[in-house]
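Apart from one protein chain that is not included, each protein chain of the complex appears where it belongs.
Chains: A, B, C, D, E, F and G, in written order; residue numbering restarts at 1 for each.
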Amino acid sequence: MKETKILIAGAGGQGVVVVGNILSRACVIERKNVVGMVAYGAEMRGGTAYATVILSEEEIGSPFVEHPDMAIILNRPSLDKFEPDILPGGMALLNTSLTGSMLKRGDLQRIDVAATQIAHDLGNVKVANIVTIGALIEHTKLLSMASVEQGLSDLFSSKNPKLVPLNIKALRAGAEQSRYISLRPAVSTRS
Amino acid sequence: MKETKILIAGAGGQGVVVVGNILSRACVIERKNVVGMVAYGAEMRGGTAYATVILSEEEIGSPFVEHPDMAIILNRPSLDKFEPDILPGGMALLNTSLTGSMLKRGDLQRIDVAATQIAHDLGNVKVANIVTIGALIEHTKLLSMASVEQGLSDLFSSKNPKLVPLNIKALRAGAEQSRYISLRPAVSTRS
Amino acid sequence: MAVFKRTPILKDQLTHYCPGCGHGIAHRLVAEVIDELGIRERTIGTAPVGCAVLLYNYFNCDVIECAHGRSPAVATGIKRVQPDKIVFTYQGDGDLAAIGTAETIHAANRGENITVIFVNNAIYGMTGGQMAPTTMLGQVTTTTQHGRGGQGEGPPIKVCELLSTLGGVCYLERTAVSTPKDVMNAKRAIKKAFQNQIDGKGFSLVEVLSMCPTDWKLSPAQSVDFVNEKMKPVFPLGVYKDQ
Amino acid sequence: MAVFKRTPILKDQLTHYCPGCGHGIAHRLVAEVIDELGIRERTIGTAPVGCAVLLYNYFNCDVIECAHGRSPAVATGIKRVQPDKIVFTYQGDGDLAAIGTAETIHAANRGENITVIFVNNAIYGMTGGQMAPTTMLGQVTTTTQHGRGGQGEGPPIKVCELLSTLGGVCYLERTAVSTPKDVMNAKRAIKKAFQNQIDGKGFSLVEVLSMCPTDWKLSPAQSVDFVNEKMKPVFPLGVYKDQ
Amino acid sequence: MAEAAIQAGCRFFAGYPITPQNEVPEYMSWRMPQAGGVFIQAESEVAAINMIFGASAAGARCMTSSSSPGISLKQEGISYIAAAELPCVIANMQRGGPGLGNIRASQGDYFQAVKSGGHGDYHLIVVAPATLQELYTLTMNAFDWADYYRNPVMILGDGILGQMAEPVEILPYQPILEIPEKDYILTGCRGRLSRVIKTLILDPADGLVRHNEHLQEKYKRIESEISLCEEYQTADAELVVTGFGVTGRIAKAAVRKARKKGLAVGWIRPITLWPFPKQAYQEAVRAASKMLVVEMNHGQMIEDVKLATECAVPTEFMGKGGGWYPDEKSILDKIESMIKQPAAAAKGRVS
Amino acid sequence: MAEAAIQAGCRFFAGYPITPQNEVPEYMSWRMPQAGGVFIQAESEVAAINMIFGASAAGARCMTSSSSPGISLKQEGISYIAAAELPCVIANMQRGGPGLGNIRASQGDYFQAVKSGGHGDYHLIVVAPATLQELYTLTMNAFDWADYYRNPVMILGDGILGQMAEPVEILPYQPILEIPEKDYILTGCRGRLSRVIKTLILDPADGLVRHNEHLQEKYKRIESEISLCEEYQTADAELVVTGFGVTGRIAKAAVRKARKKGLAVGWIRPITLWPFPKQAYQEAVRAASKMLVVEMNHGQMIEDVKLATECAVPTEFMGKGGGWYPDEKSILDKIESMIKQPAAAAKGRVS
Amino acid sequence: MTKIRFETHRCKGCGLCVLFCPRKNLRLSDSLNEQGLSYPEEIDPDGCTGCGLCFRMCPDTAIEVQSPKKDNQDKQ
Partner (left out) sequence: MTKIRFETHRCKGCGLCVLFCPRKNLRLSDSLNEQGLSYPEEIDPDGCTGCGLCFRMCPDTAIEVQSPKKDNQDKQ
């Protein structure tokens, strides 16, 4: 892995920025180069929000991600918007509670996790975003779960330490209750 | 006469702009080319105010007058300020009520008129400026007195027709009570 | 039989507002008033810079989006050119009472025959919860993290009280959308403010105390309590001028 | 034995003001107050854009010339950096109540601990006599040639009344310099406004009704009558706030 | 200018007093109502430009006028008006800067007018009259251009224009362009779909990129359609002198004197500063081996001259800011000294 | 940036919220009081810049921050500050324009920053960081330059800088210049003559002309003393690619790929936009026969590149405004196509 | 006859309708709409009086009420 580009997309308020932040922190802990980025909609409210993270062993050029290697998709509109952008043969992590589990493209690999449902069951739909991180890390091993937990604790303890345990729980639930689905890449079958 | 440059200088409120305006109007009446200009001090109040008029038979280039052929000087500070600028051998018309009748330079021709005093005697010191016009025209024949009277009437009748008679009086008083003093130009004596 | 349903001037369009946001209610009231007065086809609205910037996505009438705070000046330009049209501005507290202070006061004092809907949520909603001129003493925002007042921010500005001293103003009322009764009353006031314009009476402004759950970091229910318990004592409801 | 003579802080410098201009009297009062309070060496004044722009030619203390209308913001910057200094602004009606409306209101509401001398001559002096926000109804100016009010200019803005609704304000008084008694009273008010600042009480503003013979196109004597007979009824003298 | 505006159908004026252009609002304040139009003395320049935003959106031919510091305050509004493609005319009677400066003649705001003093990529059509007669005519044209291209037009005067008196022949207004019906203005949506005028462009994601491309295409079109300048004996000139506005006029007088002395000097005065009349310069440097740019500032238009000629010939500068103005004699001296010294490596690249 | 400012001794911040830079005032609002400084949320950008005017006159290291429309509103104030020679730091985290535009990455305000968006002849020192680390360092330097030259310094960010997260090494503040005592600030006139800070300059008659000359001399000095850029393999490059800020960074990645493919491509990224690092470009075009300028706008810095190189080589442009950004691949494609086609008349004058 | 209809796709789950129903006849659903949010449902299908308060407080005009009472549309 030389450079991995991750996109996190969802509705404003679903916490996409937090996901980017935690992944970036974990990278720094692992001494990887990293550039995170956030895009809001109209100045702040509404619309689709997304964040991106690029991790690399080398100097990072463009901070923009146009074609992510992997995308965490938190709701339906984001799926519609970003599915076409994912790199051929890339990966989509779906919050199936809100996206359903239909992909239009056949060339993608998929991680399914009913993140909002899991979060709801944990007592707070707001941690759905953290659930997806757990799932991502579990199946890609992009980073070690320990660094992610560390990053998560660092972030929340500066803001509101009381939230740490719930979020750790969500992280683990995501790791456990997600599923990796490898479709044979459509493109390569034809070639 | 191809191009004549006139400067009118005094304190704000002494009506230098009106002088420029009347001379310009008279030029238009005589179908001469003319460019008038006004310079105020700080945005509007105080300081020395001056106006310039360029009359010419030809197309006029620069609207700026740096070295006037003739200068109407309404008060002392203006004399101090502008005497050095007058063209060698040019003419200074002095409102001797306020400037005194001392010139530093010996190469200038001079018209003396106690304009403020005359105006005061006519009942309104504010027409001192008009008095100086009378003197200028009388001695230089730059324009016909008729055109100047016409220009003056045009100006005041649009503003305040009641003022016309007093101003005409002032104009004539200036013509009558002024004195032309020709000093042998210092420069040429020496050469 | 009474029917309560979305009035036609409101497009069937999901708003971008957060859950429990008072803008949604204020929008409905303005829309109903325009429809009830039958003036949709001669109404021109202004969108502010603030959470309501996309107002034209929801209102089916002519709308112009103005630079931050300048709606009253823009509305002045429109109304003077087309005095037969009904011109309203819709502004937040940052827009109207901070950057737009001068435009507000002078349009009011000129007695421009326009209607101003002023949504006071005591915060900068769109930019993520900074102090507004109407933020209350002690209220925590992202730029007053220990509560307004500690660092020379002064107390909240009371727009109706301020404008009530201006000769040109016709009508000022402060309302809220935090109880059903307040909502009904706000609608009455908004209707009156439009009717004044139709009658050529001059500058009318209706202030609407409104919820911003997101930037207050409260639930919608708590936000309603915040308006009723915290804001109303500081911003008393009522008519401040009516000539 | 009493001596009435130019106070030392006023430089021996002829002013550029027109004959009978009220700025001259207002300058003297401010200068005397500064001298009497012994604060010259820790005073920083602001010059406005207006006829008083050259104020620093007459006052022997530190002065900063500000962009038109922005003196309260500039004074805020200075005072916050050097809270131990005495900071005053000196502003005309165009400066303070037109282009500077927002800066005035917000500095006042923040309760900035500064002193504002507000010279209201109901006209734009420096630019040659255009309507000011405080021009009276019916008053002829170069931009209201049939008298203010006919073309939607609204009535004059009353600054003391307007600011009195703001929580942050400490002291507001309207005075005049059109009779010897008024002049004495204006001096008392100005002194109080400076004393308030010394005492850390916050925003104080003294409005001074003042003559502008030139742009009113009146003689100095008529100008005095104009203030006394025309302006005072519209702008009642007195204390508008004192906390 | 004010009367020309009214002749051209301007029916809305909003402004705030500032020397040297107070005569404009003063004139408008009594003339506008006579003409059935609206005059507003705004509370500030910021309010004035935003009233223009509204009046233009409501379909009126409209105008505002100010001088340097006031124009700086209008920059946000100007960027909005350009973005919304609303027509209007903005006059800047420049004074000495920076800061409060003074009220003498100046050309210090060339960059601000031409390179966009506000944020974002936009262009004003900018014209620089040199005589009051030209000011009169260009003011009329400005309204036509504004409506035709849906673009703000700036009249960049030298301050002195407001202080000068010259006879002007009052010509009746004759539209120079056929103005399409304004199908974008807000009039209430009777009998049609509702309209929106906005500058926040979010949808689709590349909406603002496309809007910018649309604007740039329009600017290209304007560049190909408008370009005004006055030339004098450039065909055989060894040295071409150039300057805009009143400076151009003074330079011309100097050039005429130089010609009388038998020097091969030509002259260009750009009348439109944007679009810049590049072609005239390109043609001039085919013959000429040197250029002299005269400005009442510290070197602004010279950049456009160099860019227009691709730095083909050595280009010297003469100018200062803050109220300085060139006199014929010093320009003539400069011309003579430049003609004497041989062009370094004429026509080639020179540093 | 905010923390770097505080480290560098900034003790006064006034700003008005605007996306994308809200984090700056928010951070300042809690950090400043801790550091014994002043944070004011102003009522507008106009008020904010004038508070800075006052705070700087009172001797504080001070800063304001905004984004495009807000910076347009500050233009009058900026011209005043430059005229009064007061030091301060102004950050512009550019967003898409013109008008309200959007909040995407943009470089549409290059001209405004570099050619003076306000009135009159003045210059800001303008720096364009490409990484958060550089933003941190340049912010510190900015305060030193401001004080040393008594001149406002603008940090021209690409908007995205405010949305990016990158690890930053927190270095302690080290002054890069010896700052002379501020003998112009207003502190009350105890024990000294009274001082005046002003920008209206009437006396003597040519006072403002002289003040402008003084400013221009200072600018010349700054031009000779500051000039920062980053270069990569320009010595033997046939084609030199250039861009500022984040665009420069992306271009570099493309150039590195091109080098890997064996193409003779070099790269320059100006760090100071004013003074513009002319020399680097002049040297580059000794070897190179072509240039490519990449910007997130419709062609602004390209003018300075051409002027710096005296249009010595054909210079192409790649860019758009409104939130567009270049990707490595399209730059690489462009590089390949430019390298393939022979330089028209390499080194000579080309149109 | 009173009838209440929810446009659940418009609902943002703020719960203001639930809060203000004088009959306490509304609750938020357990299931979620497309946006992933709970929406209101009636507790007792006959409990609604058609007072319209829920409509009045709904920021998203996600509720329609047919009421037996007086005039329509909350008119004033």
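As a convention for this text, a contact is a pair of C-beta atoms (placed from the backbone, for glycine too) under 8 Å apart; a residue touches a chain by one contact, two chains touch by 3 or more.
Keep in mind that this is a model prediction, so the values were computed, not measured.
Chemist: Check the whole complex and report which displayed chains the hidden chain contacts.
Modeler: Contacts of the omitted chain with visible chains: B, D.
Chemist: Which of these touches the unseen chain: D:32, D:173 or D:207?
Modeler: D:32
Chemist: Of the residues D:85, D:174 or D:191, which one touches the chain left out of the display?
Modeler: D:191
Chemist: Can you say which of B:55, B:70 or B:98 touches the chain missing from this structure?
Modeler: Looking across B:55, B:70 or B:98, the contact with the absent chain belongs to B:98.
Chemist: Applying the definition given at the start, please give the residues of chain D touching the unseen chain.
Modeler: 1-7, 10, 14-15, 17-25, 28, 32, 36, 179-180, 183-184, 187-188, 191, 213, 219-221, 224
Chemist: What residues on chain B make contact with the chain left out of this view?
Modeler: 11, 75-76, 97-98, 116, 120, 125, 128
Going forward, only the chains that are shown with their structure count from here on.
Chemist: If you tally contacting C-beta pairs, which pair wins, A-G or A-F?
Modeler: When the contacts at A-G and A-F are counted, A-F has more.
Chemist: With chain centres defined as C-alpha means, what is the inter-centre distance between chain C and chain D in Å?
Modeler: 34
Chemist: Could you pull out the residues of chain C that touch at least 2 other chains?
Modeler: If we look for residues of chain C contacting two or more partner chains, we find 15, 17-18, 49, 53-54, 65, 67, 80, 98-99, 101-102, 105-106, 126-128, 133, 152-153.
Chemist: I need the residues of chain G touching at least two other chains; which ones are they?
Modeler: Residue numbers touching two or more other chains: none in chain G.
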